[in-house]
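Worksheet: the structure to be examined is printed underneath.
For this depiction, one protein chain was excluded, whereas all remaining protein chains were kept in their positions.
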Amino acid sequence: MSGLEERLRALEDRACILDLIAGYGPLADSGNGAGIGALWAEGGSYSFEMAGETTTLRGAEIGGLVELESHRELMAAGCAHFLSAPSVRIDGDTATAVNHSVVLVHRDGIWVAERVSANHWTLTRTDDGWRVANRTNALLTGDESARDLLAR
Amino acid sequence: MSGLEERLRALEDRACILDLIAGYGPLADSGNGAGIGALWAEGGSYSFEMAGETTTLRGAEIGGLVELESHRELMAAGCAHFLSAPSVRIDGDTATAVNHSVVLVHRDGIWVAERVSANHWTLTRTDDGWRVANRTNALLTGDESARDLLAR
Partner (left out) sequence: MSGLEERLRALEDRACILDLIAGYGPLADSGNGAGIGALWAEGGSYSFEMAGETTTLRGAEIGGLVELESHRELMAAGCAHFLSAPSVRIDGDTATAVNHSVVLVHRDGIWVAERVSANHWTLTRTDDGWRVANRTNALLTGDESARDLLAR
């Protein structure tokens, strides 16, 4: 029996992680900072490129990204934070995932891909289920460092 | 035992819903109206924006969308109805899902994102498995009403 339970739990872990990551885009585009914050584990971090620099938000700062001037401008224009289904590796109470994200922005009647990024996620099992420990996002502009995020 | 069976069924429900939604794009782009119709439950509905107005199709009308002049033009040009993996909440015999969709259209040698939408899905368990009860789709052009679809 324990074999079945273990296999079932592995599938539940995977389903939970996929749904967690699938939740990011809808939360970002509806401006739900509290919802974004709740995706992360306590003490978690989110690093991304903005204006040529790497910004790292931690803890309660992460949900605050929806208040950034740059994010507000995207929402006002009309935007989609569109993520691809990640490839996931689970190892006990931690997991890693890699995927792509595209930010599509409404400009002059069509939508333009203004950001296309590689994402590397580290996830952790908490008492409340799986949460993001770290997300690192880098623009795919030809730099090896961004490509390396997808190489795990 | 019932605990395991219940957990297994929850995973099967989720897999079925994800596959149902993943089927929409390929059916739309291959012009399979009957296949699209079969995704919906009897009496289901699909609301979307077109030419500045909200159109709601019901029942057999839904599969008929592939016969619309606008849809035929997209297929002739070359198009992809590209949906993101949804975030899904299941509650007994009903479920909700939110995701993005992009319609990419072949124009002058590249593909242009001519529609980028928020989608809110309500699903229902039928005797034949999970089906769509309602899908509401709204263009992400900065309107709060479209963003609110992603807020569930």
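Letters A and B mark the chains as written, and numbering starts fresh at 1 in each.
The rule is short, and it goes like this: a residue touches a chain if its C-beta (ideal position, glycine included) is under 8 Å from a C-beta of that chain, and two chains touch if they have at least 3 such contacts.
None of the values given here were measured: they were computed from a predicted structure.
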Touching residue (missing chain; options A:E42, A:D93 or A:D148): A:D148
Those residues of chain B which, in the complete complex, touch the missing chain: 1, 4-5, 8, 11-12, 15, 18-19, 22-23, 25-27, 29-32, 75-80, 82-85, 104, 106, 110-113
Residue numbers in chain A that touch the chain omitted from display: 4, 7-8, 11, 14, 84-88, 98-100, 102, 112-116, 118, 139-143, 146-148, 150-151
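Definition applied: only the chains that are shown with their structure count from here on.
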Where chain A and chain B are represented by their mean Cα positions, the distance between them in whole Å: 23
